[in-house]
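Accompanying notes for the structure given below.
In this view, the complex is presented without one of its protein chains, the others remaining in place.
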Amino acid sequence: MKKFVNDPKQFVPEMLKGIALANPGLVKYVPEFNLIMRTDSPSSNRVSIIQGSGSGHEPAHVMIVGKGMLDGACPGDVFAAPPMDYVVGASKLLNSPKGILHIVNNYSGDRMAFEMANEMLDADGVVVKTLFVDDDVAVQNSTWTVGRRGVAGNFFVIKAVGAAAEKGASLDELLALGQRVNANTRSMGVALSGCTPPAKGQPIFTLAEDEIEMGVGIHGEPGRARKKLVTANEMVDEMLAAILSDKKPTTGDERAEPIAKSGDEVALMVNGLGGTPISELYLVYGHAHQQLEKQGIKIWRSYVGEYCTSLEMAGLSITLSRVDDELKKLYLSPVDVPVRVF
Amino acid sequence: MKKFVNDPKQFVPEMLKGIALANPGLVKYVPEFNLIMRTDSPSSNRVSIIQGSGSGHEPAHVMIVGKGMLDGACPGDVFAAPPMDYVVGASKLLNSPKGILHIVNNYSGDRMAFEMANEMLDADGVVVKTLFVDDDVAVQNSTWTVGRRGVAGNFFVIKAVGAAAEKGASLDELLALGQRVNANTRSMGVALSGCTPPAKGQPIFTLAEDEIEMGVGIHGEPGRARKKLVTANEMVDEMLAAILSDKKPTTGDERAEPIAKSGDEVALMVNGLGGTPISELYLVYGHAHQQLEKQGIKIWRSYVGEYCTSLEMAGLSITLSRVDDELKKLYLSPVDVPVRVF
Amino acid sequence: MDMTSLEITELVVRTIAETAIENEIYFAELDGVVGDGDFGISLASGFNKLVDQWDTLDRSSPGSVLKGVSMVIASRVGGVSGALWGTAFLRAGATAGAKQELTREDVVAMLAAAVEGMKKRGQSDLGDKTLLDAFVPAKDELASVFAGGGSTLEALKRASLVARQKTEEIKPWIAKRGRASYTGERSCGSYDAGSIAIAVMAERIAEAWERASVSANGQGSAK
Partner (left out) sequence: MDMTSLEITELVVRTIAETAIENEIYFAELDGVVGDGDFGISLASGFNKLVDQWDTLDRSSPGSVLKGVSMVIASRVGGVSGALWGTAFLRAGATAGAKQELTREDVVAMLAAAVEGMKKRGQSDLGDKTLLDAFVPAKDELASVFAGGGSTLEALKRASLVARQKTEEIKPWIAKRGRASYTGERSCGSYDAGSIAIAVMAERIAEAWERASVSANGQGSAK
């Protein structure tokens, strides 16, 4: 394993320290809870929005704390949900009279940690609602899973509720808005390589020189199938087919309509998993864009880059998120967060 | 080699197509010259700024074409300077009455291609000035080199002249400004792995599990020394020492003062080479920031992310760029380019 | 054997902790096959913390020890394991209450409460190919040996045998909870990391009990 690391156990704290040093005035770092929080939060005019999740997905979520996005992120160690007391501690520091929205990617570990934390926060009279994100179509719902996984699509959920919170939306409004975005967002990923958590020191999985993992999870969970490497266009076609044909279960036996049909407008995201250069992401974007337009789906805006990664994993995910006039406005509203170019 | 690629020879054109599709209205793609250009250039109020360079360094330079940055970028193939006729073709399409500024990273190939092109453009009465960027301290000047290399520091040069051009600065003013920024900017890189140009299909170099290449170039040129892997902090210390002790040759036998001393203000960039995740970049940033502050150097602003890459190479570079009030304003002025988060 | 319930509780907890710490890599590797490979690390980091903080715990009664363990684990361990194991220790401790001496019935009730807590927290049940599939039958076996008047050592040995058998029995099953469940049918044929941990811990507790009995009685006969 070759990485820029000192003590592997201090990997996450040292990264968090760097984020805070790089963005004074914007965010601060609370070591006790692995917490990166806005310096101007909590605000009595704004619901506080908190993400937990594991580390290793940067810029999600510690680098998207700031105006128009998150009030705080308190990740666990690499690929591990935060322990309960990070969530409790972060929520107490960020408690707002308008309430707290927890955004939780739908993994058992995250769900349970937030659930336990919420039992404790309830007891202390802190008002919390929880928004689950489960945009990944790779894991088909079935009786034997705990539902779908939350992956890069959470960017759209956070962007929408972050912008709305800034405008003073209530906790219930944010919850409803977030659920709507989540329902309109579907993702699918593919890995060309594994990645190595610093504390583990070994790749979480290994692929042969001609193998890919189609439908991979952002913690390296195996996906739909291990397959032979094919061309970029063939991989894109398979991912788009999975996304466009998906009928996400809603309540009971019901299933949602496919995410987009001819005439619909979408945001199209090509998200790098960490080790794939942006040149390849744009190559993939070009093909995906043309394939969707062929089907009459209109691309409203592109999102190409790294949004939710798996350390240095080579691979990418494609996300389609259906937009309407309200969402477009929210997506274009201003932000001020650590991850930026200029 | 596992990459998102169809035909390796079409790698660059397919990427460029993706950039244009992702950013309609902002840029357009001219396949003949591998050119990405602003849709609203040339403008008679603005000097046109053009970069050539090789591909494989994205987002530099094709993804930083747009308002406040470049008017066009016409890269060669991966790691290859553009052929002369790309430069000639791009310059003719972007010819402005205020003139053209060519920004050339100081490599023989790039210099020669631009020189030949300029001979032809001169003959056609096109007014061109050339700005060389050579911020890399790894290669010490000496009688036997063609001077220093241009690396990630070119971001600051482009940002400054791009902002000034937007405000109507003349060609001579831009040249002087760019030279000033270049003189005030020093970089040093380190690689943990090689990278694989698609058309080559093999890594440009290979490092053992415990080796690093200190002072690596962005085309995988060997650096100062192949060394044993050490901690992140030790690598940072070595790079900072190289940057801070450097006395860049100016004219004749004269040498510039070190880039920054106690009391100076700098922009601090930690630039990923493509395969290193942003978590590690921030970890490195944190230590670099603290080491500089210990020496009394004030960090005015952080730049952490990917600016000038080498495909999927694992590694990073550190750039220090001294700032003053004029430059701060230019650095903070607005831009609109393909590379963005939101 | 002359140990107090408090001493026994401490012995059991410390044995669990040692097992978790010593098997960090092994458990992580098991979880790595179809899961995400963090299980061993999560568990070890929590129990390491526990060992560090051991002297600061309120160790006045079996219940207070278990509650202390619960808080360390739930607070320090991220995700599923922190929540599940934290809940299990919490419920067991709550059931023990303030009692200084615990009967065999108390122990069985504490284990049952731990199971109920984990099921609720994990929204899981027998058959999901989780540690419950090893833990519940082992607990039942312990209860039945106790009911039949067998020795504690015999009960522990038979419980650990059952746990171990179960790890094999569920191996071909499909994982329905935890990250392994995302792989669907690809989870068939690999061990469930949590169940293996239960089996190893049960075996180590039986061994520790045997050693403690030997040294307490000065000879080979355990009560």
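The first chain written gets the first letter, and so on, giving A, B and C; residue counts start at 1 in each chain.
By our rule, contacts are C-beta pairs under 8 Å (C-beta built on N, C-alpha and C of every residue); 3 or more make two chains touch, one makes a residue touch a chain.
Every value quoted in this text rests on a predicted model; they were computed, and no experiment measured them.
Participant: The chain left out touches which of the shown chains?
Facilitator: Displayed chains contacted by the hidden chain, ordered by label: B.
Participant: Thinking of the whole complex, not just what is shown, which of B:30, B:127, B:199 or B:230 touches the missing chain?
Facilitator: Spelled out, the listed residue whose C-beta touches the missing chain is B:199.
Participant: Which is it among B:81, B:260 or B:341 that touches the chain not included here?
Facilitator: B:81
Participant: Quick one: say which of B:110, B:166 or B:280 touches the chain that got left out.
Facilitator: B:110
Participant: If I consider the whole complex, including the chain that's not displayed, which of B:68, B:178 or B:220 touches that chain?
Facilitator: Reading the full complex, the residue touching the unseen chain is B:220.
Participant: Given the full complex, what residues of subunit B touch the hidden partner chain?
Facilitator: Residue positions of subunit B that touch the missing chain: 54, 76-77, 79-85, 107-110, 112-113, 115-116, 139, 142-146, 149, 197, 199-200, 204-205, 217, 219-222.
Following the convention adopted for this analysis, only the chains that are shown with their structure count from here on.
Participant: Mind having a look at which chain is the central one, using mean CA positions?
Facilitator: A
Participant: Centroid of subunit A to centroid of subunit C, CA atoms only: how many Å?
Facilitator: 34
Participant: What are the residue numbers in subunit C that touch two or more other chains?
Facilitator: Nothing qualifies.
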